[in-house]
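Sharing a structure here in structure tokens format.
As you look at this complex, bear in mind that one protein chain is not there, while each of the others sits in place.
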Amino acid sequence: MTLDDVVSEIRNGDTIAIGGSSLSRKPMALVRALARAGRKDLRLVVDVGGPEVDLLLGTGSVAAVRYAFVGFEVMGLAPHFRRARQKGGVDFEEWTEYTIMAGLDATIKRVPFLPTHTGLATDVLNVNRSFKRFNDPFGGEELVAIPAIRPDVALIHVNYADVQGNGVILGDGHVDVLCAKAAKNTYMSCERIISPEELQRYGRDVQVLRVHTAGVVEVPWGAHPTGCAPEYRADLRHMQDYLISCGKVEDWQAYQDRFIYSDHARYLENQGGVEDLVARLKV
Amino acid sequence: MTLDDVVSEIRNGDTIAIGGSSLSRKPMALVRALARAGRKDLRLVVDVGGPEVDLLLGTGSVAAVRYAFVGFEVMGLAPHFRRARQKGGVDFEEWTEYTIMAGLDATIKRVPFLPTHTGLATDVLNVNRSFKRFNDPFGGEELVAIPAIRPDVALIHVNYADVQGNGVILGDGHVDVLCAKAAKNTYMSCERIISPEELQRYGRDVQVLRVHTAGVVEVPWGAHPTGCAPEYRADLRHMQDYLISCGKVEDWQAYQDRFIYSDHARYLENQGGVEDLVARLKV
Amino acid sequence: MPLETPYSVDEFLITTMARQFSGEVLVSSVTAFGALSARLAKMRYAPDIAVLSTPESGMEVLPMPTLTLGQFLTDAQSGIPLSMEEIFDAIFTDHFRIWINPSQIDQFGNTNITCIGDWHQPKVALVGSRGIPEDTSHLSEIFYYILRHDPRSVVEHVDFRSGAGNGEERDHDLGRHGAPTLLVSDLGVFDFTGPGGRMSIRSLHPGVTVEEVQEKSGFEVYVPEDVPITPEPTEDDILIIRSADPLEVRKWESLSGPEAAERFVQVYERERQLLHATWPQLKR
Partner (left out) sequence: MPLETPYSVDEFLITTMARQFSGEVLVSSVTAFGALSARLAKMRYAPDIAVLSTPESGMEVLPMPTLTLGQFLTDAQSGIPLSMEEIFDAIFTDHFRIWINPSQIDQFGNTNITCIGDWHQPKVALVGSRGIPEDTSHLSEIFYYILRHDPRSVVEHVDFRSGAGNGEERDHDLGRHGAPTLLVSDLGVFDFTGPGGRMSIRSLHPGVTVEEVQEKSGFEVYVPEDVPITPEPTEDDILIIRSADPLEVRKWESLSGPEAAERFVQVYERERQLLHATWPQLKR
């Protein structure tokens, strides 16, 4: 598949779970392709979100976001997220790290909810309209029911994959495996496609199984500007440029033209090219 | 620790979760040490049980068993289990593979239960007194609540461990990790103790984390007569002798004297010694 | 049966089982028949299946007939290591298939591996429901096989429902998730499309009559208008099975008791020798 093939499988209004965490291993090339294709009214589900959510909010592609976190870590707050939260117009719902995982896991286990104490005595329970307090059927404790999250699509980026859709993740899998299992259709970009024989050598680092994936795209630097350990680090310089561009309408327009409304090859060129990325970001 | 040190931490009446599955990687040396020490009224929790449950039933050590399965696979039924089930006197409760996992996971997640559809329209739901039907708090489906299983002790056998209690399992972890996390105290035997540095090389095969273990014992052949891949296969010859010995009281007495009421070193000698085991069972 | 053909009944059954697989699913190979049907399917009928080894849960392996003791053989192939959690997630998300060999199956496709007689005081305690309740509440295809179709195994009502068949309770509690799909026996292929979800003949093996089925079943099996003959194995099917199982492990799956165990001990040792001989070609 190509990035555009994946995007053609995604419709306006779809619920999309996005893998990675924070500034790590976000499927940014897929995310940019989605924005570039003009998909609208997307309903995002992220655990520890960041650049991917902010970019899609900035391009006006988003109708709703379920999230535990959206930010740029030490680099600061997420500008489009912050603006949209303060201005209104997008349906935000605050969850937490485990409850996003539990909501996905409920779908995987084919149950309507999973129980937890998480959220009790916090205001998350007051602003989250999906959670529900209930009594343990054995008559004891009061608990929180986390409803199943049922994504239409999951987008993840991994280190290596075979053409059949088995994926190798060399670092923390974050919520990628949960996203892949819970979504109706999971699309996976990867740094490199390898043979099934080579893939098997990665043992338990083969974290994504092909029965859970609908398509694979080879996209080197597909997580950029987030990092993809151990291939390359997050590109703080690019993120800094991104954050600055969000300050003024014309700067944001220029950023979009240069980095979003251009295909992945041109995206890399517009960074200064792969050689520069290698020099700055490769371990 | 030694096998006897572990046993000294276990009391009559304790609830004991035992790892491994079927004829694979059961902590048999620990199980024999438990029987040898005369521990009574043990309340066992096993997923796919076999030789370990049958042996402890045969030595009269057991008050209760929660199980999804107890048998010797192609070798046939478990003789002491079968007798005890038919005769009564031990508190058996039939669960299923996932519900044992869910019961342990409920304890780990510190919730009183986990929901599932498993068991509906089967007689497991009619004979299992612990499961409870209830209605999904979101008002939809009828579900089964699987109550938390709270073992006092977990016993598992792994390939390698460091002295701190991190454990390497080279094959399927079966329910070992769930047992280790759910139990108040987890004791782990291993084929070989290795250094923390060597252990780290096993990457994601380090399946048991030291924060979940209370003690480690080095016991080569500690899973025998079950297998411990890839170190050695299950010893069908020994199991065949075991099964035959269960036929007559005096034969069972002889088996116990030879293989249970003797320490692990003598146990191995009484097999014909380690060299014979290597010749017959090593890959 | 008996079939007047150059292939044996086990080869016929394994081929019939292999032909039921389709799509991209994990396939458990927990018995010799399960392993051989998965292997044949992978090679000829359903190339996208991902076969599991047992009991060490490697995925994408070449299944070998090993009487459920595959750990030793599996070591020679690395596979993709899975966990119990992965396997149950594949069951819950309907990406898993398994041929289950029950002790009893009844007219509604309820199945029993737990006990003969009342559970609380069984005449014979068998093994316990294992993962069958999970399969029969979540999978869209549930495959059963029995090697000897007789009124002791094909019964009017199972003594204990380890696996959920058709009926009101299923309709109310589960819907079609996990409903019985097929039974393959030495007499024919049966589905559960008869009145009220009862067992119905899908096809009879060559030479088998409807009368024989009724005689050997503990209830009256529904007979549809059209009763075709089960297609025979091809030359290729038979060659694949034979070359995959040179020790003829498949012949012994129906045995039980102490002599059977003794034979397993023997084949187990031969299996080990065979593996040692083939190790170099399998080892990566």
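Just so it is clear, A, B and C label the chains in written order, and each chain counts residues from 1 on its own.
Note that in this section a residue touches a chain if its C-beta (ideal position, glycine included) is under 8 Å from a C-beta of that chain, and two chains touch if they have at least 3 such contacts.
Predicted, not measured: the structure shown is a model, and the values here were computed from it.
Although it is left out of the displayed model, the omitted chain contacts the following shown chains in the full complex: A, B. Among A:32, A:174 or A:212, only A:174 touches the chain that is left out of the view.
Touching the chain that is not shown, out of B:196, B:247 or B:272: B:196 (per the contact rule at the top). Of the listed positions A:118, A:213, A:256 or A:271, the one in contact with the omitted chain in the full complex is A:118. Within chain A, the residues in touch with the undisplayed chain are 21-24, 47-48, 67-71, 73-78, 81-82, 85-86, 88, 94, 96-99, 101, 117-124, 126-127, 142, 171-175, 227, 229-230, 233-234, 236-237, 239-240, 243-244, 280, 283.
Summarising the interface, chain B meets the missing chain with residues 108-110, 164, 166, 181, 196-197, 199-201, 203-204, 206, 209-212.
Just so it is clear, only the chains that are shown with their structure count from here on.
Separation of chain A from chain B in touch steps, taking the shortest path, is 1. In terms of C-beta pairs in contact, the better-connected of the chain pairs A-C and B-C is B-C. For chain A, the set of residues that touch two or more other chains comprises 109-110, 203-204. Touching two or more other chains at once are residues 81-82, 138, 177 of chain C.
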